[in-house]
Every structure is written in C-alpha cells, then in structure tokens.
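Notes follow the structure.
Left out: one protein chain. Kept in place: all the others.
Our next item is chain A:
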Amino acid sequence: MITIKDLSKVFSTKSKTISAVDNLSLEINKGEIFGVIGYSGAGKSTFIRLINRLEDPTDGQVVIDDENITLLNKKKLRVARQDIGMIFQHFNLLWSRTVEENISFPLEIAGVPKQERQERVHELIRLVGLAGREKAYPSELSGGQKQRVGIARALANNPKVLLCDEATSALDPETTDSILELLVNINEKLGLTIILITHEMHVIRKICHRVAVMDAGKVVEQGDVLDVFLHPQKQITKKFVEQIMGDKDQEDALDLLKEKYDSGKIVRLHFIGELTNQALISQVAKQYEIDINILQGKITQTQKGAYGSLFIHIDGDEEEIKRAIDYITSTSVEVEVIPYV
C-alpha cells in the first residue's frame, strides 16, 4: 500500500553533508502497524517527515495507494496531506483553541461545512475518550489527553495513513500504554495503516506487526516483530531486544540455581508467539504427579502472542517428570533441560 523506494535525504551545510536517510526502501501493507525503531540521530524523524514531504527528499520516491507523493505539485500535495494524519511527540496543539476547535482545524482546512464539522468533531471526541472536555484549552489537559486531541485531529479527515512521530516519548509509562491501546483500537476499528517511529522497544513490542530497525539512515533489519525479537541479527537490534528481555546476566544466576537443587530437573521453557498454551504450567501440574517451582523468567506479550522464557524446577518421580517434559515438548513451547553439573 505504501511503497518507499531508494529514498534519500541529504542535508548540506557549508562544512559538510549529512545523509540523514540513505537509500531507504520499504513496503508497508494496508492496515498494519509498522514500527521504525532507532536511536536518536538514526534518521527516523527525517524519514517520517519525508513521507508527507514536510521534508523534501533528495532522491527516491514515496508511493501511497498508487499516488506518487514525491511528484505532486504544491497544490496537489496539500490535498494529499489531508489523507495523511500525523501526530507528534510534543502534540503541537494550538494553545489558542479549545479541544473541539483544535480537532475542527483540519476540517476547516479541508473546507468541510460548519454543520458537518461539528458532528465529526463530536464523533472524534467520543472515539478518543475526551467527552466532557470539549471546551477545555490544551493548557488545562494532561499529556495523555493532549495526545488524544492530537490523535482526534489527525483522524479528522479520515486519513489512509497515520504517521506517529515519537508519539509517546513525552508521556509516562502508564499514559503511554493507554495511548498505545487507543492506537491499536483505531487500527482495528478503522483499518487504518499506522507508521510509527520510536526509540522504545516496548512500543514496538506492544502494538507493531512489523518493525524496521534504522541505523545511520539505513534500514539494517526488518521483519515480523516476533522474528526480530527471536532472531535479532544485528548488534543494534539485539540491544533493543535487551531493553525488554533483559540481557544474558540471567544465565549467571542459573549456576546458583543448580547448586540449590539435587533432585528433579531444571527446565527452560521458550514461549514463542504463544497463543494457545498460556495455562501450560497449571495444566502440567494437574495432569502429572509432580511439583513445579517457578524459578525465574520473563515473558512479554506482543501483537503475535507471548514471547519469552521461563526457568522451572520439576520435582517428583523420575518417570513422571519425563512424561511431563514429553508432554510440554509436544506443545508449541520449546523445552530445554538444563543439565546438573
């Protein structure tokens, strides 16, 4: 649905030229939430601005629904932009306008008649959960509420795409979650394609279907979120995954565990995009004559199910333990028996 081909942006100053976005190509499908992650300076902010040409690309093209954005003249670009919503890290609301006037602004730009504007504004206010705050000024709202206004404003003209520029980076974790939920909600309800850029892996984990990792203006890795989580190829990607999963330090703690137990078995369970076996532990405990002790682990939820690993200690009759492990192996959960030294 969105095709980005060989997109480049070079900033030149007197002393040097900087390639902010370097020959970048991507395909983004209709209705998906596509995340771009990278550290600051990786060029992701420039990248998202190239999509609606807030920055003009030096080279390459952006095609949205067969419309080549990069070739449009100023007038046609303005019309095309009404189909591309955008939300910002610092919300960028007009302080001089109330909530409803802010949401009404893009409708005024699109020349929607007053009556229709009012109806649409009320619809949007309900959609983003701001009923009762219509007459408030942005200065009277919390960060999360401001971003809700930003989202309502971006959706006003029923866009095909929503661009999110670090939309949750200025919010606290709890508010971030509620805004992310709203985005997923909108994505599902309206079938809206969302492109978001962030430096926070948990944003990607929580709502994205696919992800691209950006470094020095290039996409160094991309794919399904789960694949990238499971098999990060590049060092930078591994670092982002560690943000969520913790790092290899866990393994050291394993030696301590081994010393503590002399009977039974320590088993590591890998949950990979698990949707069906969420109650695995209790199932196993009920079916087999064994004791299960959860030792440590970390499991996190992505759009494609649970992902993570769990260390458990199984104690009981040796045969029974074996049967239990065989059972777990027969599910989609991967099992690894940690040998005692």
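Descriptive notes on the structure:
Definition applied: a residue touches a chain if its C-beta (ideal position, glycine included) is under 8 Å from a C-beta of that chain, and two chains touch if they have at least 3 such contacts; residues count from 1.
Note that in this section contacts and distances are computed from a predicted model.
Per the UniProt record, the chain missing from the shown structure is "D-methionine transport system permease protein", taken from the list "D-methionine transport system permease protein", "RNA polymerase sigma factor", "ATP synthase subunit a" or "Putative Rubsico expression protein CbbX". When the omitted chain is restored, the residue from A:N52, A:T70, A:T176 or A:T302 that touches it is A:N52.
Screening A:S15, A:N73, A:S96 or A:Q235 against the full complex identifies A:S96 as the residue touching the chain left out.
Here one chain is not drawn; of A:S139, A:Q235 or A:S330, the residue touching it is A:S139. The residue from A:I18, A:I109 or A:A131 that touches the chain not shown here is A:I109. The chain not shown here touches chain A at positions 52, 54, 77-82, 84, 86, 88, 90, 92-97, 105-106, 108-110, 137-139, 153, 157, 163.
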